[in-house]
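Single-structure report; data block below.
Every protein chain of the complex appears in place save one, which is left out.
Showing chain A:
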């Protein structure tokens, strides 16, 4: 715990405006050495900007005001760009959002890791000794527990896994020996098991005396690491207290809302057995691997999905979940095995004969922004789906009727009909995902295949979208294949769970069996690694 170290940063009355829009409003906090303060809020709450203010990296056009802004005891309010450059990397390090793209893809990991050190720690020295550089890089990579540091230093970021890239990014932030680290969503893009290790690494850094400002949308992810949590909402800190207190007795209603939104492993009552609507019989899909050989993306997986039920598929990135989804959707033909839709052949048919039945099987993708045409209005998106369905069913419903039905669909997914004239970029992430769901419903599907449908969303929005999917499933008696890396999310909806690893189904059973009595060690590891709020 943060045994009162000296204060490394103190902020009071911090406001950031873009023109008339106040994005950060009268924010105050301190971070001491060896302490972790977490700022938690939804996207757009101003938390990222607040973190950037500590490095003087507010984007152009932002007007910044503060009654106090000290970094390592020095007043930073009047800092020029040149002053800030001396602070960045040497006193304050940034672990930027989105570890996968935060390192320069064209430079070797070693060069990226050493850069801050080169800039700050060796002033005057025209050229640093190559041997000294190398040993410094290796030391830094060792410090963040990167295996085979000599090899990794020579590689490029894209040759590293997500977890290693995040470690290399942390090493690069540590390179100039900062006393304060600003970590913006350091675990968001990572698999659960990798997430846990990165959090452990950050905890270690904290113990070594570094002050840590952790920024996240996910209360559960920060709960273990943070000494104090500041909840940010619409640019203001609405509640700021020690972690344990805040979690056990939240005062502000918004904090309570965030807490409720955290998915908890919770098994739903089992539904009765309906008929099998979708079935895979030991399907396999192989791809040529880089170099020689093949990669078994999906390896002999069998599954059954019954009417009105949800099958959750859990696994880490690269485990073959999405390939399996593509095989089920008959977007990929399996090399072995067969997929049956409503008891009839599906994967073996030629596409021409599948087309009339495609409406029964609809996809909800992770990234609704990518799956909605940016030039189409929402009305256009829905009309297209409706028209497709009308011609497919032989019916000739008129355009007037379609307007009405599009409105009804939006209402069904909890959106106002006023959004019909908007385009995707004018909607929030949650609204876009609802539109994607409405579009799928327009085809009157019997099965929804949801591939990480809430992974790109804030925790609070996640909860709402999950609720919607749950309601639709029950009202429309839909069956769902629900793919996620997050066991807690899956457990909320799933009747059956299938755990995938390296293309194989390592464990399969009812949600109750798998989550309460996991048999495979990998399932147990996934369950342990899932960030969880300490039970009150």
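Rule of thumb we're sticking to: contacts are C-beta pairs under 8 Å (C-beta built on N, C-alpha and C of every residue); 3 or more make two chains touch, one makes a residue touch a chain; residues count from 1.
We adopt the following convention: contacts and distances are computed from a predicted model.
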Considering the UniProt annotation of the chain absent from this complex, which name among "DNA polymerase", "Anti-ECFsigma factor, ChrR", "ABC transporter permease" or "Acyl carrier protein" applies?
"ABC transporter permease"
Sole residue of A:172, A:284, A:310 or A:323 that reaches the chain not shown, by the stated touch rule:
A:172
Selected residue (touches chain absent from view) among A:69, A:87, A:140 or A:469
A:87
If the hidden chain were put back, which of A:30, A:43, A:70 or A:193 would touch it?
A:193
Option from A:106, A:130 or A:344 whose C-beta touches the chain left out:
A:106
Interface residues of chain A toward the undisplayed chain are 55, 57, 84-90, 93-94, 96-98, 101-107, 111, 115-116, 119-120, 145, 147, 155-156, 158-164, 169, 172-173, 175-176, 191, 193-194, 197, 289-291, 293, 295, 316, 318, 501-502, 504, 506, 520-522, 525
